[in-house]
Each structure stands twice: as C-alpha cells, then as structure tokens.
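Removed from the display is one protein chain of the complex; every other protein chain stays in position.
Moving on to chain A:
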Amino acid sequence: MARSLLTKLIATAVIAVVAGCSDTDFTDAEKRTIASMSLAALAPLPSDPTNRFADDPGAAALGATLFFDTGMSRDGNVACGTCHKIDRQFQDDLPRGIGVGETNRRTMPLAGVARDPFFFWDGRRDSLWSQAMVPLENVLEHAGTRTAYAHYLKRRFGERYERIFRPLPDLSVLPASAGPYGTPTEMAAWAAMTDAQRDGVDRIFSDIGKAIAAFERSLVHGKTRFDRFAEPLAQGRTPAADDELSAEERQGLRLFIGKANCSTCHTGPRFTDNHFHNTGVPQVAGLPPDRGRIAVVGEVLADPFNCLGKFRDGGEEACGELRFMQKSSPELVRAYKTPSLRNVAGRPPYMHAGQFASLEQVVEHYASAPKSVEGETEIHPVALSEREKAALVAFLKTLSD
C-alpha cells in the first residue's frame, strides 16, 4: 500500500522534472518568436517613394526584359540573369560570381531584396535602383558604359522607354561608348561631354536602374515546411500531421531561437535584421583584403545616385537610412549584411565569398567562433554537441519547400 503510493509520488516527481526539459512543447515565449518568423508575419512591401516607377507594371516589364538581356553588356554575353539565375533562387551556385571576369564576392539571391535599406554584402548602395547601375559598369560584370547603354536602349526599346519614362534626348552627337569607369579613352570621352549631355545620359541610366528595380520588387519568398508548421502554431492550432517538424528539427529550431543565439541576427520572417555584422568569417586566400562595410561608408555617401542626390524622386524625408547610417564605428570592420536564411539549404556555398561549402561547416564555424582577421567578431563560442549541430542543420533545411 505505502509502497505503491510512494511509487506514484516518485513517478509524479519524475514526470514534473522531465516536463521541464521536454522537447515536444514550445513555451509561450518560444511560440511568439516562432510566429514572428513565419512568412505570414511579413508586412506588405512598403512603397519606394524614391522611385516613382517602382510599382508601374510597364516599368517592371521593361526591367524584366533588361534583366535577362545579354545585349546589356560590353561583349554581349552577360545579363543580370547570367549570375542571378531565375531557376536557382537568382544566384549562381559559385563561390564568386563570374561575368566578363571573376568577381571577389558571392552572388546574392534576390527574393525579398526590395525590403532592404542597403545593397551588396557591404551595403555600398542605398536603393535597389542605384544598385542595378553598378554591375552594368563593373569591368568584371557587364563591363559596359553609360552612353553605350543609352544608345542601346534607344535603339532597342526607345518607344517603350518613352511611353513609361520621358522623351529621350538627342543621342546622335554622343560618343558610342563613354563613361566614368570605362577604358582611358572612354573616360576621356565622358569628360569631354558637356554637363547637360552627361546629365541626360545619367538620367537615362538611372531610369534603367528604376525599371530593373521595379521588376526586382516582384521577387518574393514562397512558403516552406517551416511556415506550414509555424503558421498554425501562431494561431494556437496544432499543425497537421504532415506539417509537423521532426523531433530533431524542433530541437534545431529551439536551439536557433535559444542557446545558439542565431535569431538575434537572423530574425523576423526573412531571417535577417538587415544590418551588418562581423561574424569572423575568414578572408579567402589569394583575394585582396576585404574590409566589409567600413570600406564603403564614404562610397555610399558620395554616390551621385544615392537618396540625397538629384536622381531621387519624391522628398528627402525618404532618406533617413542614409542620413543616419552608422559611419565610423569599429563594429563596421569586416561587417557584412546578414543574409536571409530562407531556402538556404539549396544554395551552397555560403558567406560573402563562398567560404563554406556546406551548412555543417557553417554551424561548425558558429560553434567555434574563431577570431576575426580584422576587427572583433560578434559571435561567441557555444558548446554544441554533435547531435545539436545536426539538429541546427536539420532545422535550416525546413526553410526550404
């Protein structure tokens, strides 16, 4: 009698203890965090007052054409879509993107990109439209020049352009190829043009950027296994049996938002805080030193196509991100933009120069948290067992469909 009562008491106590570390139920706080990462929690895409063609369907259609047009390059072989491949999450699976030459950085996927305040791994442009102009003139990417693009646009898409944007100026008197980043001859030809001529070409060039940006606004993330699990959970329902995550995936999720601290930076429905961090990712041997965000603060502030420049539509009140951006903090040394982790399992290699070949390597990096080659890493080592590392990887895979 006494003994069976005691057995019951002990059993109750054991259950109470085990409940504290059970893996099946998330706490309310965890559920709130999980709900905040569900795609359903994503706010509608804000308008872009700096680009009055941002939501113009004609501009977006022209932008899509230009995005995939290899005519938009010096050698006629490179389009945005060469590196940002439509069937590959708009990236190219290579450690470093290859256009006319090989670049020093990993091609970035583009879904949801219109929501960011700064663009590129180091954030050296402050709008989607000013970003699009950079690869067009980069000698390793499209390698073309401004006047060449203006001539090409007039020849191929002149009518479409004028219907959407504005009448084209007389381009017949301008050099066939001239621009501030071309060959010495092309640079000299650009310098020899009048201010008004340069201004007219810059206007066309920025319109090309605005058309491409309008297209890129349509690139969005689709629902994944994680969302099918998180959405019912957020509404207090039990996910359908098919949508349940496995015990390992749930353990990985709990680590991601808990002990492993991943969600401090990879936060919200896009799994990014849109900010720049030094995470101690190593420099690639043989590439020139890459200092990240700190190296480009001056560049984005001086860009004639930035928000405070004359090519912006709308009022200056849209320029808060640029006006109040951090300009000199030591935290900017080797700081790179936090990438979204949606669909991450489907696009190795990882990091700003393709440093890691697999998610296992990425998790290993976070667990050991090596010193940064320059500046201080924000990552602190966490003791993760082999099972926990595997669980994190398993969770990351639920962010793909």
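Note that in this section contacts are C-beta pairs under 8 Å (C-beta built on N, C-alpha and C of every residue); 3 or more make two chains touch, one makes a residue touch a chain; residues count from 1.
Simple rule for what comes next: contacts and distances are computed from a predicted model.
Peer 1: Just to verify: the chain that's not displayed, which of "FixH family protein", "ABC transporter membrane spanning protein", "Sarcosine oxidase alpha subunit" or "Anti-sigma-W factor RsiW" does UniProt list as its protein name?
Peer 2: The UniProt record for the chain left out of view names it "FixH family protein".
Peer 1: Out of A:Glu30, A:Asp69, A:Asp93 or A:Asp273, which touches the unshown chain?
Peer 2: The single option touching the absent chain is A:Asp273.
Peer 1: Thinking of the whole complex, not just what is shown, which of A:Arg163, A:Lys327 or A:Lys371 touches the missing chain?
Peer 2: Touches the omitted chain: A:Lys327.
Peer 1: Which parts of chain A are in contact with the chain that was left out?
Peer 2: Residue positions of chain A that touch the missing chain: 2-3, 5-6, 9-10, 12-14, 16-17, 19-20, 264-265, 267-268, 273-275, 320-321, 323-327, 329, 331, 378.
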